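For reference, the structure is listed below as structure tokens.
Each chain you see keeps its place in the complex, though not every chain is here.
Chain nomenclature is as follows: A and B, assigned in order of appearance, with residue numbering initiated at 1 for each chain independently.
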Amino acid sequence: MMKQVTAVIKPFKLDDVKDALLEIGVSGMSVTEIRGHGRQKGHTELYRGAEYNVDFVPKTSLSTVVKEDQVDAVIEAIIGAAGTGKIGDGKIFVTNVERVVRIRTGEEDADALS
Amino acid sequence: MDVFFLTMGAAMVLAMHAGFAFLEVGTVRKKNQVNALIRVITDFGFSTIAYFFIGFWVAYDINFFAPVAELNVMEGGTHGYKMVHFFFLLTFAAAIPAIISGGITERVRFWPNVVATVLLVGLIYPLYEGMIWNGNFGFQDWLSANFGAEFHDFAGSVVVHAMGGFLALGAVLTLGARLGRYTNTGKVNAILPSNIPFLALGSWVLCVGWFGFNVMSAGTADGASGLVAMNSLLAMVGGLIAALIAGKNDPGFVHNGALAGLVAVCAGSDIMHPLGALFVGVVAGVLFVYVFELLQNKLRIDDVLGVVPLHGVCGAWGGIAAGIFGSTSLGGAGGVTFMAQLVGTLAGVAIAIIAGFAVYMGIKATLGIRLSEEDEHMGADLAIHQISANPEEDMQTH
């Protein structure tokens, strides 16, 4: 079985997390710029005397599909690399992936990830 | 020689129109940037036509419809000084729609706006321009007789700026606020500018071009005055520093503050003492910040770039200030009276306010003046020009 691990992290932690994942043998990952709303509050901008509240904070979403037995290692690596101890460090979500195909070769599942 | 002098002045003020364009591009939302650019250059085009065929004749009773041989412009003659003078004064006249443009942007229809431009530059502006700068209708004589001096407006604080700024008042009120700007519950929604660097670029171009606006208003190379240059400089600096402080480091206020000082110094730049000019600039910078906030947030007038406070209020302040700081008792060169300045200024402001409502209400009633809700929501760029400001990128992400 394969699982997708998606981590919402602080943008400037991306390089650290990427390196930590490569170290434990993760072969690939995909990254998206998102904006998040949670406990960490946005800031206020001021223009010509008018105030604007920014309700969302910039976050980076990184997701990687791995074999089930790698999930714990991946979570550990992310926690180790992405944590600052401050509110807004983000969350990790694990979901099930039923099938993986490599477009180039048509290989499926575990083979497609290697 | 003087042809060269005025050509440089005209080129510098022509450049200011690019400045108006970028000040507006930077301040509006991205979906209206293309429209801002096209509207400014189109206004310039139709202003030229209107001023060439009607306006210059209304103000100065001059036209150019004789064959070249009879116009006395070739090398033996005047080298076409009148023609380059037309060019120089046109760049002033065309500033009227360029000023108004900043107030009505993001919601005005395209061709009705062109009609307004033609009416203002062909008729309204040259009417007052001729009264002040060509002695038409005996207004200046009347001021002289009653208040001891003519109305002195060296480079157009009132003739150009207060005129444009207060014409914009009628235009802005006729159009109404942008969708979503003010809610029924009394909330004021901020609409953020798209691009501060473009805004700043526009401001810089205007600042530099302004030295053509002011210094070349002397008309001849030998008449050029270092006093005008220095006063313009100090008022600009006074305005920007005052707006920096009053506006709490805000980029919009700082960059417009420099312009506020320059607007205010035009009228008396040839007669005030540099310290007077500095003071006039400081007041203009502060005025701009406070009147801007008052109009936008208290009076709920959606004058997008703040052209009423910038050109209108600071221009009127400049007209009056020339009567104060131009007097010899405050170190000025004299030859002005406070009352003549006050009356002359108020006359200009009154004409502008009345004409602004008349022209824009008239157009609204006949042609319609405002984009449909749907078009305004989509943005003037796609609605009118079928293209966005960054088409390559927008095609990918939209």
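As a working rule, a contact is a pair of C-beta atoms (placed from the backbone, for glycine too) under 8 Å apart; a residue touches a chain by one contact, two chains touch by 3 or more.
Bear in mind the structure is a predicted one, so any value in this text is a computation, not a measurement.
**Student:** Given one representative per chain kind, what formula describes the whole complex?
**Tutor:** A x3, B x3
By definition in this document, only the chains that are shown with their structure count from here on.
**Student:** Please compute the C-alpha centroid of chain A, do the same for chain B, then give the distance between them in whole Å.
**Tutor:** Centre separation, chain A to chain B: 52 Å.
**Student:** What residues on chain B touch chain A, complex-wise?
**Tutor:** 188, 190, 192-193, 247-248, 250, 252-253, 289, 292-293, 296-297, 306
**Student:** Using the touch definition from the top, list the residues of chain A that touch chain B in their complex.
**Tutor:** 45-52
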